[in-house]
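And then chain A:
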Amino acid sequence: MSSILFIALPLLFGFATPILSKFGKNGVAYTSMLMQMFLLYLAIDLVSTTSSYVEIISIAPPLGISFVLNSASLFFVTIFTFLITLFSLYYLTHRKTDAYENETKFFILLNMLLASSIGLVLSSDIFNIYVFFEIAGISAYILSAYKKTPSALEAGLKYLLTGAVASVFLVFAIALIYINVGSLNLAVISQSFEALPYNIKVLISILLLIGFGFKVEIFPLNFWVTDVYQGSSALVNALFSGIIVKAYLFVFFHILYLFLPSGEFSVFLVYLGAVSMLVAEIVGLKQTNLKRLFAYSSLGQVALIFTAFAMQNKEGIQAALFIVLAHSIAKFIIFLALTSIQGEHKSIHIETLKELNSPFLRAIMLIAMFSLLGIPLFAGFVGKFLALKSFAVEGMFVILMIIVISSLIESVYYFKLSGYMFSKGKKREVLNIGSTQKIVFVLLAFLLIFIGIAPFMISNFLGDSANILLDAKSYSDMLGGV
Partner candidate 1 sequence: MIGFIILVTFIGIVIVAFSAIIQKRLSDSIILFMGVGLGSVVLFFIFKAPDVALTEAVIGAGISSLIFLMALKHLGESR
Partner candidate 2 sequence: MFEFLNQQEVIKTIVTIGSMVLFFVGLFGLLTRKHIIKIFISIAIMESSIFLLFIGLTFNTDFIAPILDNTHVNVSNMNDPVPHAMLLTAIVIGMAVLALGVSFAIEYFKLTGKTDINEMNEMKH
């Protein structure tokens, strides 16, 4: 079964929603849920059998567009399909309390988001990556402004403005690449990128860094993130921090490893990532709004992933992939729990966690926070430990210090929050959580613990994904670069 179905099916279901809505009131919800489950089955079935192969579109590479499915991209495809399926499962029960008014539009955006994030991860043609960059962007802008309240509209407006500027810089970089290299295929570009004159290489890299920097939430370019997280509803924030940021992170570093395999700018990027983690954690300390606080913690964790990826060696990338997995699952738990707590409308203060009257939700949120903190026996610890080890091995002790300090700062406010979990203060009315929602939470929490206890199960899978990502030569041979 070819990997193009991962993109073609969600697009088909997106275009066909008026037909699907004929099958009863919630026809769209159940059909797209079934489709997502089928894709998840497809991804899991591919995990065991895959040796990287090329999926061509209408004409063989290096001329036309082609998709490369290797264990690195498959890792991300599995995460995205798994998380979106659980998201739809959660939403099916959530919509009884607080439905999005015209719900078919919500599911169209969800399917388009799934198709574009998988497209970003699989595509091996730089202009095709720009098109998926836009599809993921535009569905995220509408999802964040979905509720049409003033703060949601302001969040959507700011997200759209930064996204439009980012895409202008990305088109500038693609134009320069085509003018100097003459091809759009990543394999052909990676072969002749080294031969370009030095200052053109620097210019293209800076433009790509600015273009992707907005979306990868790096220090100088992430001023908009916290407003967008606070403005849009918590349900949608789970998608932002769980799926979209990870797709952009992977694409940026996939391109970086192909264009600059010798890692000329990796030292600069490592320091950039470390500084942005430090700044994100420091500013996050004095936040009182819950959504804003978790937005800053997302910034910090994404910066840590950026730093680990920027190391450009096997241990660094393996650590980054571990943190990607742990952070996505933990942030999914936290933002979905926030949706259940606040019912989405008013932005809630930290203290409201004290009156949370649902021991089940408290336990689940506690597990997610411990994993984000990096406490042993949880998935977060494995990632952070590997990252710190890779910094130490490379002898980058300044970076090691910065990361340790920012993790300590992060643990201050996470311990404060988990302290609220145990407090006996007065309780509000009992919060009832649907049974399928409970299954979703338990499944996610179980995964966090399972990976924490037995990381060796997936560490070799992530190890050879790291090797495949670093190996630019075999990538271009496979694509038959000219």
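Inclusion criterion for the candidates: all candidates are chains of the complex that A comes from, given by their letters.
FYI, a contact is a pair of C-beta atoms (placed from the backbone, for glycine too) under 8 Å apart; a residue touches a chain by one contact, two chains touch by 3 or more; residues count from 1.
Not measured: the values here are computed from a predicted model.
One candidate from 1 or 2 touches chain A in this complex, that being 2. Listed in rising order, the residues of chain A touching candidate 2 in the complex are 127, 130-131, 134, 137-138, 141-142, 145, 148-151, 153-154, 156-158, 160-161, 163-165, 167-168, 171-172, 174-175, 178-179, 184, 227, 230-231, 292.
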